[in-house]
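A single protein chain has been omitted from the complex, and every remaining protein chain is retained in its original position.
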Amino acid sequence: MADSTTLGESLRRNGVSRRGFLKFCAATASMMALPPSMIPRIAEALEKARRPSVIWLSFQECTGCTESLTRSHAPTVEGLIFDSISLDYHHTLQVASGEQAEAAREAAMHENMGKYIVVVDGSIPGPGSNPGYSTIAGISNYDMLMDTVKGAAAVVSVGTCAAFGGLPKARPNPSGAVAIQDVVKDKPIVNVPGCPPIPQVITGVLAHYLVFGKLPELDSLKRPLAFYGQSIHDRCYRRPFYDKGLFAENFNDEGARKGWCLYRLGCKGPMTYNACATLKWGLGWSWPVESGHGCLGCSEPDFWDAGGFYQALSIPTSNVTRTAAAAVAAGAVIGVAAGLANKAKKSGAAKKHQTVTVDQLGKG
Amino acid sequence: MDFLLWVRGPAFDVAVAIFLIGVVARLFEILLLGRKPLHSEPKGGEFGNGMAEIFKRSVPLPDIVKRGAVTLVGGYVFHIGLFITIFLFVPHIELINSIFGVRWPGLPNPVVDGVTVVTMVAMVVLLVHRLLQPVKRMLSGFEDYLTWVVTFLPILTGWIAYHRLVNPYPLILGIHILTVELLLIVLPFTKLMHAFTLFLSRWYNGAVYGRRGVQS
Amino acid sequence: MSSLSIERGLYDFKAVIDAPIASYFSSCVHCGLCAEACLFYVETGDPKYTPIRKLEPLRRVWEQEYTIVGKLKKLVGLSKPVTDDELEEWKELLYASCTMCGRCSQVCPVGNDIAYMVRKAREGMVSSGHAPEPLVGAATRAVKIGSPMGVKWPAVQNQIKHVEADTGLKIPIDVQGAEYMPLLSSMEIINFPEYLGALAKIFKQAGITWTIASKAFEATNAGLQIGSSDIERELVVRVVDEAERLGVKFVIGPECGHAFNAIRWDGPELIGRPYKFRVLPARHGRDQLRRHAGCRYPQLVLRRRRRREQHGGVRAPPAQGLRRQAQAAGGGRARAPGDGVRQLPADDRGGPRALQDGDPDRRSHRDDRRAPERGLRRLLEPRQNANDLRRQGGAGGQREMNSYDRTLSR
Partner (left out) sequence: MSALDNIAVRVESAGNLTRNALPLLHEIRHALARLAESGESTAIDLRSIPFGPGDEADLLAALGTGEVTAQLQALGESRITETSYPGVWVVDHYNADGQRIAFQVEVTPVPQILAAQPADVADGLQRLEAALAELAEPESRPASL
């Protein structure tokens, strides 16, 4: 449960030196994708930061986001962040289950009314679809969400499913899945999309709230600009190859071995806004493009329906070849019909022609 | 993103369909008007000369180079630039490859970028010339300015998208594709159709000269 | 027999539009380059002389009748029909401001044969009653008298007598089975009878049989000039009938570009079958020509007019070089086969053609008394060096234009 101890006090109580605290601040700045010049401000803010209560709701999801999050839950530094938040409900991680778990959620809501943060992963069946498609403890996802966010200070949609509907919403969307922002309209929302999001990004957003007591600056899709402000393409270390026109043509050619640009192999980097190119995965070990595979665009809405993963971004998503063939045939039919009508008109006009004589000319 | 998916999907389909239906229908409409069979004794080849004229016409007669300098230079720069930006930019090559299954190497992007700017400058010069030069101004109507706009917009939006001057990228990319779709839809029913009928016209012209034994 | 009317004109517009014309109109991008090639525009600077604009009525008929969008526009009342008044306005543009020299057809970057379309548009102009008066007169004389200038056979006979007296050679008339049958233009008959004498000498030297046809001596085809296939056909048929009745193997077309075009190229299409004889140009070797520099005639006329206006009706003395520049308009109804120092050789396609209407300003052309001899001398050199010709006809034209410009701007 949230308490009134500040983070600074909490750290000191744990015997962390000031040097350690500065190091922690440096790590926090890096995690929040803030420049090192922000470290003193972070230190100042962290001193005074209080532990917020967090309620984590999981709906139509695969737990990948939680898996990702736990990868960031390394001991000590990031751990301290999580020591500093009060994760009061997370039905995957918590020990409690059944009525006890739901009671914990309700208790957290009551105690921190208006102050707690709701983190959601997974989409929900929309209000118009069958609520039975996804329930927890007999409560439909929609009802639980709406009930929980009532007293929330902010909602963080973690993962593309929660942020934009995700795979459940992929055509033909059998469960009528919708994103959290489609149904929650009256609360500040942060979308942290990705399939899954980079763990540091999840913790970074929470850290930002923890440090500054407010939500980070967002883009038009409500994603934190610090992480989603630049496209994969613009931050990609292979960008110089794109500019030079050096492309891998398949996954086993010279270009692929030399690490050339993967645009032609379907990399969606140019339209994808995420921090993979800089933060990377596995604590900075590598990321998809570095491992030789194009970006799938997983942090963008509807990425699953955005054409083939291995087709270049500029390729239309529909079967244009078939359309083109049909159009040519239709054009030929229309053209021949119009042409024959024209021909008939022309010969009709020619038949109407009366021989011009000079006598007529004279009268003309 | 929804917008980008729409312009890359259904809207592109519709635009391609209208474009192809229009072009094919227009070509039939033209060709079916036919030519009268000729009885005069030919003095030279019709077909070969017509084909040769398709290429030869690309070289302007020295007579008008000076008088038509702006139109000729501007026209050349703009058409060559258009060709390069359309057919030698890698994303475009991929698009063509996905539809027709043929691909070729592209030019480095900074080169295409530079060409794009030059192309736009040439187009603006041509527009100003159209507004100022008495003959062109007299000949020009709504269609001439409409076709200028629908030709210019894809170049401009493509350039903006490439440089990411508008955010988010999917929006400007979508606008770029949408303007191309607009161009595709407008093309068959305006003077832009010359992209196709030019070959017919040059051939007919060259054929007549060829048949009469005139070297051109 | 109904009288000429806008309805008949529109029917003819519809009837003449063929695939090439549809393609030409579809291709035009309004670049205005044809204007830069048109001497009427170059001389006056008035954009109304832009060649493609001269075809605006025909273009609108094409758009409204033969295009999908045009038909739709017509359906919803968005298109402007072609009216009688409009055609009357366009009369000046389609006749008095076009020699059909074809320069516009040669410079058009998309390859539009504008001269061809002007010729076709004139069909509708004639049948709608918008042919200009002087051409109507010429056509009437051509059909009724036998020659647009009113030259009758006795006049020809008279000239023949003189030529026979001068040369001592017999000019054969209506000889059945002769090999060659030359055609004459009225100008050649009246102003340059030396032409006939020269022909007689050449044929004598060559030992070839030939004949003048008393019923088909006139080469000029006013039908082509006014733009009426019917009249053009009537005049062609005269020549064809006589040539085939006499059984000649060759008909020699005149120097005049229009006249040659009519008999050589239009004739078989008009009668719908090939001839039983061949048509040869008055001079061989022109096939070698490249693009010609175009008809200079309007330039001359227009500058002269301007000059006269500037000098308050008093005609200024022609600038030096003016005559030199007076390139033939190709014969037509008022031109000799050659006059200036640099006669522009007509090519087989028709080459430089005569001014159809307006003020031909004949006197100015006849100022040059040496012209006939020069023209003849050329004629007597049937095979000129091809390169020589190319020089004169091609780049030479441009050089002349420049020197001419310099002369006048002095």
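For reference, chains read A, B and C in written order, and residue numbers begin at 1 within each chain.
One rule holds in what follows: contacts are C-beta pairs under 8 Å (C-beta built on N, C-alpha and C of every residue); 3 or more make two chains touch, one makes a residue touch a chain.
Since the model is a prediction, treat every value here as computed from it, not as a measurement.
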{"item": "Chains on display which the left-out chain touches in the complete complex", "value": "A"}
{"item": "Per the touch definition above, residue among A:Arg51, A:His90 or A:Arg238 touching the missing chain", "value": "A:Arg238"}
{"item": "Touching the absent chain when the full complex is considered, from A:Ala26, A:Val183 or A:Val328", "value": "A:Ala26"}
{"item": "Residue, one of A:Val183, A:Leu218 or A:Ala256, that touches the chain absent here", "value": "A:Ala256"}
{"item": "Options A:Leu279, A:Ala312 or A:Val356, residue touching the unrepresented chain", "value": "A:Leu279"}
{"item": "Residue ranges of chain A at the interface with the undisplayed chain", "value": "16-20, 22-24, 26-27, 29-31, 33, 35-37, 39, 74-78, 235-241, 251-252, 256-259, 277-279, 283-284, 290, 292"}
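Everything that follows uses one rule, which is that only the chains that are shown with their structure count from here on.
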{"item": "Chain pair, A-B or B-C, that carries the greater number of C-beta contacts", "value": "B-C"}
{"item": "Mean-CA-position distance for chain C and chain A (Å)", "value": "75"}
{"item": "Centroid distance [mean C-alpha coordinates] between chain B and chain A, Å", "value": "39"}
{"item": "Shared interface positions of chain B, touching two or more other chains", "value": "22, 25-26, 29-34"}
{"item": "Residues of chain A engaged with two or more neighbouring chains", "value": "334, 338, 342, 346"}
{"item": "Residues on chain A engaged by chain B in the complex (per definition of touch)", "value": "164, 219-221, 231, 234, 242-245, 247, 263-264, 270-271, 273, 300-302, 305-307, 311-318, 320-321, 323-324, 326-328, 330-332, 334-336, 338-340, 342-343, 346"}
{"item": "Partner chain C, residues of chain A touching it in the complex", "value": "334, 338, 342, 345-346, 349-350, 352-364"}
{"item": "Touch list for chain C against partner chain A, complex", "value": "1-4, 8, 10-15, 17-18, 65-66, 68, 126-127, 129-131, 136, 139-140, 143-144, 226, 228, 230-231"}
